[in-house]
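A single protein chain has been omitted; all remaining protein chains appear in their positions.
Which chain is which? They are A and B, in the order written, and residues in each are numbered from 1.
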Amino acid sequence: MRYFLRRLAQVVFLLIGVSILTFLFSTLAPGNYFDEMKLNPQISPETVASLRAQYQLDRPILVRYAGWVNSIAHGEMGFSFAYNSPVAPLLRVRARNTLLLTVTATLIAWALALALGIWSATSLGRLPDRAISWATSALLVIPDLVLALGLLILAVRSGWFPTGGLVSVGFESLSPLNKLRDVAMHMTLPVVALVLSALPILVRHVRAAVSEVLDAPFLRAAAGHGIPRRRLLYRYALRAAANPLISLFGFSVGALLSGSLLVEVVTSWPGLGPLLVEAILARDLYVVIGGVLLSTVFLVGGNFLADMMLYWADPRIRTEPGGR
Amino acid sequence: MQELLRVENLVKRYAAKKYRAAGEAPGALEGISFSSQPGATLALVGESGSGKSTLALCIACLERPTSGSIWFDGCDVTALDETQLRAVRPKIQLVFQDPASSLNPRLTALEIVAEPLLIQRRFDKREQFEKARALLDRVGIPLEKAGQKPDEFSGGQRQRLALARALALEPRLLILDESLSALDCSVQAQIANLLLELQSSLGLTYLLITHDFAMAAHLADEIAVMDQGRIVEMAAAEKVLRAPEREVTRRLIAATPEFRVAALTPKVV
Partner (left out) sequence: MVHGMTPLLKVQDLHVAYKLRTGETFPALAGLSFELEPGEILGVLGESGSGKSTLAASLLRLLPPNGIITRGVILFEGQNILEASPRELEKMRGSRMALIFQEPSMALHPAMRVGDQVAEVLRAHESMDRAARRVRTRQVLAALFPSETERIADSYPHQLSGGQRQRILIAQAIVCGPALFVADEPTASLDPTTQQEILLLLRTLRQQFKLSMILITHNPALLADLADRVLVLYAGWAAEIGLTASVLGSPKHPYTRALLRCIPSDYGDNQAGRKSMLPVIPGDSPNLSVLAKGCPFEPRCTERMEVCKNCDPAAVQLSEKHSVSCFKFVGG
């Protein structure tokens, strides 16, 4: 319990730190939302100035930060100039979509990585292992962007998958089952892109962790007691390999999140990615900060989850007095 | 003859709760006092947790005691700072239990033995290697193996290598922390002979730390029995073997299997 609370406290501090930093960087970057307007001859400088005052853009940083924190307390998370609405509701929808994508991709990527990695490790040096190594090397070399674009081209040419968006036109009128199918179809492309980009590293690490455990003395000793092969692999080997793999899981959450931003933009998936890109280009300050903060929450949440899993899986951490 | 080493009321306690397992916590020291004559061998015998290794580390100046003093060659090493200690360190050397992990696997035998000379910046490169070669010869490692790495040596040879390295800086006191325990019987005998020969020719003083009473009985002039951070009995080896006073000592002697087999086999001199 102490361990849990300590980690939670660390998470909170991290979020506060990130919010301050993002705020700082965004406001220090030259320009603001209304610069574009200044170029428009139809809008008078006074209007621009008064708009700026209205949104408090002429106040000092600390005041603005305090104002922003205050708005979080009200559940608004600042105000979006472009969308002319509080930031929070915007983020909510987009975040949900990103989560949908990332969680699905994480689950599928890990399921595949475990299967392939274990298969590799148990047939070390032989054909399956070498084939998998070759395939993952090839995937590793291809940049994420190229992968996503390649899949997009495939979708366009073949017409098998919709090439953008979350849902088709006329989504509302579909039956619940068909609604599900529709979303799934739209999700396929971005999920495949994400999974393929994450797979190589995951497979390699699973292979390394499992093959190291397979050589361990306790496995040999257990085999000496007649424990059957399957049980040896799943109950003994995997549990022992869990430690490095769970840490990798925390890391992979971060990697998939950052990858998802890119993939979402390319495949027009309405998640945080496109929103952030737009907001950065338009200097929509509070959307940027809100988006970055939310991504951080997901990242940190994933790592926190990994830490808790590690705590549960590795008794050596648990029984150390005082925790880590 | 002036004593080489004198330990007075040495106390070493580790920060509580730093260690988890029953068998892993290093034994604390609760007021150790003894002295050791130059050229002699003092054996510290005890079970794990009795504090023997902690004592070794303190005397080797690798751990700072909580209180008490260690007098080496007339000088209180516990009162010295790091720079002053640098002058003392070469005189006290340690040989560890596991020859495999105490040798750098990426260096050749010659480099391993020359390394202390390199670190202390004594002599030039050529002389360093010459001295290293001489040391290898001294400990009985054939010169054709000088260019090989530790993994090509047997356990006994590795321990010889560790000894050669320890001798590089011409120490006066050699602390042997379970240095023979990981070796086969016949190899233990070889290394024991080597130790005796080095002692008589170089005038070394040994602090032999072991749980093996048989080897202690064979090599030591004096035996100190440790239990739970204290020395419970210390006397000349003959006396401890013939007439042990404390229960701990008697238990250790009774638990030494070598004494039983020796009774079976008539010694062929």
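As a convention for this text, a contact is a pair of C-beta atoms (placed from the backbone, for glycine too) under 8 Å apart; a residue touches a chain by one contact, two chains touch by 3 or more.
Remember, it's a predicted structure, so these values are computed and weren't measured experimentally.
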Touch with the omitted chain, as defined above, among A:Pro41, A:Gly75 or A:Pro228: A:Pro228
Candidates B:Ser36, B:Thr78, B:Gln128 or B:Gln157 - the one touching the absent chain: B:Gln157
Omitted-chain contact residue, chosen from B:Ser35, B:Ser48 or B:Gln228: B:Ser48
Sole residue of A:Ala109, A:Ala240 or A:Ile289 that reaches the chain not shown, by the stated touch rule: A:Ala240
Hidden partner chain, residues of chain A it touches: 216-218, 220-229, 231, 235-236, 239-240, 242-243, 313-316, 319
Missing-chain contacts mapped onto chain B: 20-24, 41, 47-48, 154-157, 184-190, 192-193, 196-197, 211-215, 217-221, 237-238, 241-242, 251-252, 254-265, 267-269
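Everything that follows uses one rule, which is that only the chains that are shown with their structure count from here on.
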Geometric centre distance via CA averages, chain B-chain A, whole Å: 56
